[in-house]
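Our next item is chain A:
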Amino acid sequence: MAGVILAVDDSASMRQMVNFTLKGAGYDVVQAVDGVEALEYARKNSVDLVLTDVNMPRMDGITLVKELRALPAYRYTPMLVLTTESSQDKKMQGKQAGATGWIVKPFNPDQLLATIARVL
Partner candidate 1 sequence: MSTNISDKRLEAAEDAGQYLTFQLGREEYAVDILRVQEIKGWERATRIPHAPDYVLGVINLRGAIVPIIELRKRFALESIDFGPTTVVIVVKVASPRGERTVGMVVDAVCEVYNVAHADVKAPPEVGSSVDTAFVKGLATVESKMLILLDIDRLINASILDGIGAAA
Partner candidate 2 sequence: MSLDLEMEEIHKIFFEESFEGLDVMESSLLNLDVNADRETIARIFRAAHSIKGGAATFGFMEVSNFTHGVETLLDEMRNGTRPVTPDAIQLLLQSVDGLREMVKAVQAKQPIDAQRIALLADEIAQLLARHPGKAAEPPAVAAPAPAASAAAAPEPVAEGANAAPEFLAGGPGWVIDFQPHRDMLKTNNEPLRMFAELERLGALNVIADASAVPALAELQPDACHLRWRLELAGAIEKRAIEEVFDWVDANCSISYQHYAGTGAAPAAPPVAAAPVAVEAAAAPAAATAVSAPPPEAVAVPAAGAAAAAAPKGASGGGDAGSIRVSTTKVDHLINLVGELVITQSMLSRFADGCSPAELEKLREGLTQLTRNTRELQESVMQIRMLPISFAFNRFPRLVHDLSRKLGKKVELKLSGEGTELDKTVLEKISDPLVHLVRNALDHGLEKPEARVAAGKPETGTIELAAFHEGGNIIIEVKDDGGGLNRAKILKRARERGLVADDAELSDDQIHNLIFAAGFSTADTISDVSGRGVGMDVVRRNIQDLGGVVQISSTEGAGSTIRIRLPLTLAILDGQLVRVGAHTYVISLVAIVETIQAQKDRLNAVPGGAELFRLRDEYIPVVRLYEMFGVEPDSRAIEDGLLVVVEAEGRRFGVLVDDLLAQQQVVIKTLETNYRQVAGVAGATILGDGTVALIVDVPGLVQVFNESFTGGQTLAA
């Protein structure tokens, strides 16, 4: 069930954890610190899934999803945003921007893998 996952988060520790978890499960992981970096990478390469935090400098996760959906190559790519329990509107904003779904923070590695398995 492999694939290339683009993990976007301005927190290095979160990226590391995601990286470690996903790599361990056989996925390839590309890390980006914010939406701008992620978008740039996505334009030049192809990924199978985008996993992004919402609150990031330069370009936030919701905008990233919107931008990505506008690219032909990413019209149907699964995209998940990381949101917190209480942030209902962020979930909706994500959906409206085109996200496939969300993962609620905090999550543990098993939850992460299970959710990704739903879409990849």
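Simple rule for what comes next: contacts are C-beta pairs under 8 Å (C-beta built on N, C-alpha and C of every residue); 3 or more make two chains touch, one makes a residue touch a chain; residues count from 1.
Regarding selection, all candidates are chains of the complex that A comes from, given by their letters.
Here the structure is a predicted model, which means the values were calculated and not measured.
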Options 1 or 2: the chain contacting chain A in this complex: 2
Contact set on chain A toward candidate 2 in their complex: 10-17, 20, 31-33, 35-37, 53, 55-60, 62-63, 69, 75-79, 82, 84-89, 91-93, 95-102, 105-108, 118-119
